[in-house]
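Heads up, one of the protein chains got dropped from this complex, but the rest are sitting where they should.
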Amino acid sequence: MSEKFEPVILGFLCNWCAYAGGDLAGVSRLQYPPNMRAVRVMCTGMVHPDLVLEAFNRGADGVLVMG
Amino acid sequence: MIEIRVGQLADRLGVHRNTVTNWIRSGKLRATATVGKKYLIEKEALLQFCREQGIPDIVMQTVSEFSSVPSFGNAHTPSSPFSHTPNQEVTMSAKPIGSVLVVGGGIAGMQATLDLANSGYYVHMVEKSAGIGGVMSQLDKTFPTNDCAM
Partner (left out) sequence: MVEVSGDVGNFTVKVKKNPRYIEMDKCIACGLCAQKCPRKVDDEFNMGLNQRKSAFIKYGQSVPLKYAIDGQSCIYLTRGKCKACEKFCPTSAINFEEKEQIVTLNVGAVILAPGFKPFDPSGFDFYGYGKIRDVVTSLEYERLLSSSGPCMGHLVRPSDRQEPRRIAWIQCVGSRNTNRCDNGYCSSVCCMYAIKEALVTAEHTSGGGLDQAIFYMDIRSHGKEFDRFYEGAKAKGVRFVRARPHSIDPGQDNHGVTLRYTTEDGRMQVEDFDMAVLSIGMEPSADSQGLAGIFNLELDHYRFAKTTDFAPVSTTRPGVFVAGAFQAPKAIPRAVAEASTAACEAAVALMPSRGELTQQKTYPAERSVSADEVRIGVFVCSCGINIAGIVNVDEVTKYARTLPHVVLAENNLFSCSADTQELMAKKISEHRLNRVVIAACTPRTHEPLFQDTLMVSALNPYLVEMANIRNQNSWVHQREPERATAKAKDQVRMAVAKAGLSVPIQRSKVNVVPKALVIGGGMAGMHAALSLADQDFQTVLLEKSDRLGGNGWRVNTTDRGLAVRPYLESVIERVEKHPKIKVLKNAELKTAVGSVGSFVSEVRVDGEERAVTYGVAVIATGGKESRPEEYLYDEDSRVMTHLEFDAVMRDNPAALKKAQSVVFIQCVGSRDERRPYCSRVCCTHSVKAAIALKELNSQMNIYVLNRDIRTYGEREDLYRKARDLGVIFIRYDVDRKPVVRREGDDLAVDVFDPILQMPVSIAADHLVLAAAIEPNVTKDLVELYKCAANADGFLNEAHPKLRPVDMAVDGLFVAGLCNYPKPLNETIAQAKAAAARAATILSQTEMTLDAIKSFVTEKCDGCALCLDVCPYRALQLEDYQGDDSRTHRRITTDPALCKGCGLCAATCPKGGVYVHGFTLDQLKAQVAAALEAA
């Protein structure tokens, strides 16, 4: 494989902590690779197992549930 | 020398009138009866008494301020020592203005402002710098949770 592997990551971020942390990373200008796409949820408790499976089904290399 | 009615003194000290009567009867508070159910009390004696009872200095001053003007009528009654409540405090001719000035936009000023605005009062906030937040905004983290202060 000549091309560098770039994983596609889907993140479920709790509005009150992980999503807020994501915002703070922005305010603090902390740099990280743009491989994750974030779905904001009001609590990671609402992440239905189907959603995780759906993500893998559609080709995600990893799923992050952060809360 | 202060000339005062039992009820008036009781109001001012925030106690029941019977309490004042008992003080005078038992001799704890030295006072001489005069006309019109009023009592004459030595200013020093009252101050001394108040100090013994642990009544704050402010009150002693408000009582002693009235020494020369014994007309406590419906004009302006000073506050009770213990709390500032409308029914005890001031008999105002006009309704008070429903707004409050908060001086300072730090954490304390902000909280006072929010509470008042949320309970139906218009608030003017005055802050000397170009933004609110005060010293707390300069802190990195806060204990004991180590939350970000911002």
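Residue numbering begins at 1 within each chain, and the chains themselves are lettered A and B in the order written.
Just so it is clear, contacts are C-beta pairs under 8 Å (C-beta built on N, C-alpha and C of every residue); 3 or more make two chains touch, one makes a residue touch a chain.
All values derive from a computational prediction rather than experimental measurement.
Residues of chain A in touch with the missing chain: 8, 10, 15, 19-20, 22-23, 25-34, 37-43, 45-51, 54-55, 58-60.
Mapped onto chain B, the interface with the missing chain covers residues 14-16, 19, 52-56, 58, 76, 78-79, 81-87, 89-90, 92, 94-104, 106-112, 115-122, 124, 126, 128-147, 150.
FYI, only the chains that are shown with their structure count from here on.
In whole angstrom, the spacing between the mean C-alpha positions of chain A and chain B is 57.
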